[in-house]
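The structure is given below, and queries will be raised subsequently.
Here the complex is missing a single protein chain, while all its other protein chains stay put.
Per-chain numbering from 1; labels A and B assigned in written order.
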Amino acid sequence: MNNKIVSSLREAIQLSGLKSGMTVSFHHHLRNGDFVLNMVMAEIARMGIRDLTVNASSLFDIHAPLLDHIKSHTVTRLLTDYMSGAIGKEISQGILETPVEFRTHGGRPSDIELGRIPIDVAFIAAPAADCMGNCSGKYGKSACGSLGYAYPDAENAKKVVVITDNLVPYPLQDWSIPETHVDYVVTVDAIGDPNGIVSGTTKITRDPVGLVMADLAAQVIRHSGLLRDGFSFQTGAGGASLAAAKFLKDIMLREKIHGSFGCGGITGYMVDMLNEGCFESLMDVQCFDLKAVESIRTNPRHQEISASHYASPSARSAVVNSLDVVILGATEVDTDFNVNVHTDSNGSIMGGSGGHSDTAAGAKLSMIIAPMFRARLPIVTDRVTCISTPGRDIDVLVTQGGIAVNPKDTELRQRLKDAGLPVVDIHDLKEKAERITGTPNKIALSDRVVANVIYRDGTLLDTIRGVNAK
Amino acid sequence: MRRSMLFIPGNTPNLLINGAYLGADALIFDLEDAVSPDEKDSARILVRNIMKYMDLRGCEVIVRINSIDTDYWKKDLDQIMTQKPDLIMLPKTGRAEDVLTADAYMSEVERRLGLAPNTVRLMPLIETALGVENAYAIASASPRVAAIFLGAEDLTADLRCKRTKGGNEIAYARSRMVSAARAAEVDVYDTPFTDVNDDEGIRVDAEYAKSLGFTGKASISPRHVGVINEVFSPSQKDIEYAYEVMDAIRQAHEQGRGAIALHGKMIDAPIVQRAKQTIAMAEEMGVGKAVHHE
Partner (left out) sequence: MEILQKAYAGTLESSDAYVEIEPGTQGIQLELNSVVSQQFGQSIRRLVEEVLTDLGVANAKLFIADRGALDCVIRARVETAVMRGKGE
């Protein structure tokens, strides 16, 4: 065959041999700008293929048409690492009979590679590809930077379809996923909406409480004993986490600390830290903004890594195991430091682990930043609605009302106290918040399980029960 | 101790309920510029309820009421004084008479509420050329006046000049304010630095204000609070020296000596006064003893 280009998406699906009852997979690098999942599922539905399992590394609001495919039984099983609120709300209301399987960004590639969740056809949205399927996320109008989460799909699916809106002459230079894995290439007008793929610039929060927490978080890192030459760090793209990264950068520059690497979903703030000498390299599984995309394209020290390399528990090693510090978020934390990032406080799904429990398990210091209360609901509870990350992997909770240290970390606790930081018992933090908000009544959930939370090692960590529809 | 004072808009619940966590020594709940005319009533009711029910964690409470040429200021005082704020900030104070007008009504409210006279103190906000020229008269107009405060935004408009980061245009006003306040023996506070994203600029500006003699500085951004606290706190060296001064005094008293020298320099009354202030501040910051015993 001269090349792998097929004339239409439908032809690619036909050639792939996709049949009812099989599994299709998608990656989420185009985030809330992704057209590909919807385009493929619409075609599949039109072809009358039913009873499919969809394995998507994450789902965003733009994927809401998937809900219709669920209602029409085109899709009967859903595997994902993260699900935004619009999708999560209906899942919580019970539209899918089989419970959703939530994995982590490390658990997903691990389970794919171990054959626990085989993929029949992987559809890979590619911002640049050649006619043989070499592809990259770094180039083109829909550039998203890293394609890290697509690697395990490309490497393990029985058939791989690359979908691109930027076909380049063979061979694509600087490819990420090689042609050796690809069966078919389809060209379309647009694989996504650039505005939804990456943010122009990710900005640090202007919320005063967020800034106070970020400052405390940076102080915790500074006094943790881990902030020295060779330091490694990951943070999320949330406002307070970014502000913490900014304050940390100021400390590292002032104290001339040369770190080793930054990791994770990468923002412009991490790129600044690389360029200003805080790190030797960035290990990038996903880009969040234009600056990160530009950097991964042009700076060899900004490296793309696969989901397995990032976080797989069954890989011989993964980057998360070399992390010193990770900053993470939470919707709830309980007094045993268990963290919920899957549901809101009313029990409705609006998130997922992503790399939360992978990095928490790997990093030496796992820190949660969260306000004492959000819209009157205290963050600290007796028991989280859903355990996304077990408390044994969490070291510190930073709030504006003080820093709670997991009792297992006696040395860290002493270090922070010696540094004059406001260390508090997590039970006191709960009480303090409830004095302000009042004590919330327990929410009522239905008996039906709508999702299973599968820990990175493949074991069942918790179940998510449905909400009672209003 | 009042190094930093943070303005909080009076009709914004999210900021009011979190104000006490932002690190400022004092909170200024603003009923004036931050509140539109048709929300004046709701802001003063909200601020009163916040003061009554929220734990403000020891932050001093200042309420900026509306100026005495409006229909709002008496209603503001009627509501706010029930919660005994530490200070009332009186905007657009131009003359001693303005202070006396507010003072008289505050006395009336205090009587009505059964409060001791001068329970609630006054901090005139000087933000007009007239106010600057009358700074001493304003600062000394009533024992109720605890401090004066410079507002540079309105002042520069009144002076018909541009407000700049360097602040040359308010150099005279700043020095005049400090001199007037010290002459009247009240505290004096500097105007906010308004570029919330300029982390270096705020430090330069705060250090300059401190060098002129200001007691502290206001801020419109929580991001500036940390720097202001740092700049207006006594340094470790200052604190150690203050304890040395007090030790030298004690020894001299014990030995019945009159003239006291420390490091070859005579210790006079102003030095003792300053040492006492420094120690009081250090102890309030929780660092006094620690440093002393190191």
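Quick note on the criterion: contacts are C-beta pairs under 8 Å (C-beta built on N, C-alpha and C of every residue); 3 or more make two chains touch, one makes a residue touch a chain.
Since we're looking at a predicted model, the values are computed, not measured.
**Student:** Looking at B:17, B:81, B:245 or B:281, which makes contact with the chain not pictured?
**Tutor:** Touches the omitted chain: B:17.
**Student:** So which of B:8, B:31 or B:46 would be touching the chain we can't see?
**Tutor:** Considering all chains, including the one not shown, the answer is B:46.
**Student:** By the contact criterion defined above, which parts of chain A meet the unshown chain? Give residue numbers in ascending order.
**Tutor:** Listed in rising order, the touching residues are 345-346, 374-377, 436-438, 440-441, 443-444.
**Student:** List the residues of chain B that touch the chain left out of this view.
**Tutor:** Contacting residues on chain B, toward the hidden partner: 12-14, 16-17, 41-42, 45-46, 48-50, 52-54.
Just so it is clear, only the chains that are shown with their structure count from here on.
**Student:** Considering only the defined contacts, which chain B positions touch chain A in the complex?
**Tutor:** For this pair, the touching residues of chain B are 15, 17-18, 21-23, 54-55, 221-223, 226.
**Student:** Which of the residues in chain A come into contact with chain B in the complex?
**Tutor:** 208-209, 211-212, 215, 400-401, 435-436
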